[in-house]
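Of the protein chains in this complex, all but one are displayed in their positions.
By letter and in written order, the chains are A and B; residue numbering begins at 1 in each of them.
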Amino acid sequence: VIDLTEGVQSVLESSGVENGIVSVFVPGSTAAVTAMEHEPGGVRDLRATLERLVPAEGEYEHNRLNNDTNSHAHIKAAVVGPSETVPVRDGRLDMGTWQQLVLVDFDDRPRQRTVVVQVLG
Amino acid sequence: VIDLTEGVQSVLESSGVENGIVSVFVPGSTAAVTAMEHEPGGVRDLRATLERLVPAEGEYEHNRLNNDTNSHAHIKAAVVGPSETVPVRDGRLDMGTWQQLVLVDFDDRPRQRTVVVQVLG
Partner (left out) sequence: VIDLTEGVQSVLESSGVENGIVSVFVPGSTAAVTAMEHEPGGVRDLRATLERLVPAEGEYEHNRLNNDTNSHAHIKAAVVGPSETVPVRDGRLDMGTWQQLVLVDFDDRPRQRTVVVQVLG
């Protein structure tokens, strides 16, 4: 679970947009973008809860048909979703103090991820 | 679960935008924005189902590390997500007749919430 907030804020600043929205999107079908308080306890709780509800081990057709192991990651990513849209006010992300934009990678192998940030105003 | 539709429609009207999108976002990491049919049964079902899947009581690291009680609210909010984007046509939110924009507050103490609405067209 990676905190994207500073990186997105920095893209926003270089755009010069003062009022509008920022759209954050992760390409790939085993990771998701959402917002949360990015602290170690909450990160572990989110992962553990999703693992309890959608366990890595199970009877998954995606794994069977494709000789794969990460069906659980696909399901979690589809439910959480790949995009969030955040308002911009006075050149700042208008979020809560204890709220961060995060990338959650659900895959079971190391992946290099790129997040796409679009600023509109 | 608060119905935001009329308030968002009213912001939209004062913007004068006829075609585009409205982005709705809740600051804070224990509430979420989504859409649903806002009627008492559906509201109770949504809350009861999420409480069954992510119970308030449980072994949560966020609660343990921060001497807190609302880890379940953080998890639910991260899964449902803080933002939705709704299309605008002819100055109206282009939603279903029995579909409302809603704020779902998962926290276990009373909170004052502000929802941020951005109109782009």
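Here, contacts are C-beta pairs under 8 Å (C-beta built on N, C-alpha and C of every residue); 3 or more make two chains touch, one makes a residue touch a chain.
This structure is a prediction, so every number in the text was calculated from the model and none was measured.
**Student:** If the hidden chain were put back, which residues of chain B would touch it?
**Tutor:** Touching the chain left out of view, chain B contributes residues 19-21, 34-37, 39-42, 44-46, 48-50, 53, 79-81, 84-89, 94-96, 98-99, 102, 120.
**Student:** Contact with the hidden chain only, please: which chain A residues?
**Tutor:** Residues touching the hidden chain, for chain A, are 23, 25, 27-29, 53-54, 60-66, 71, 74-75, 77-79, 81-85, 116-118, 120.
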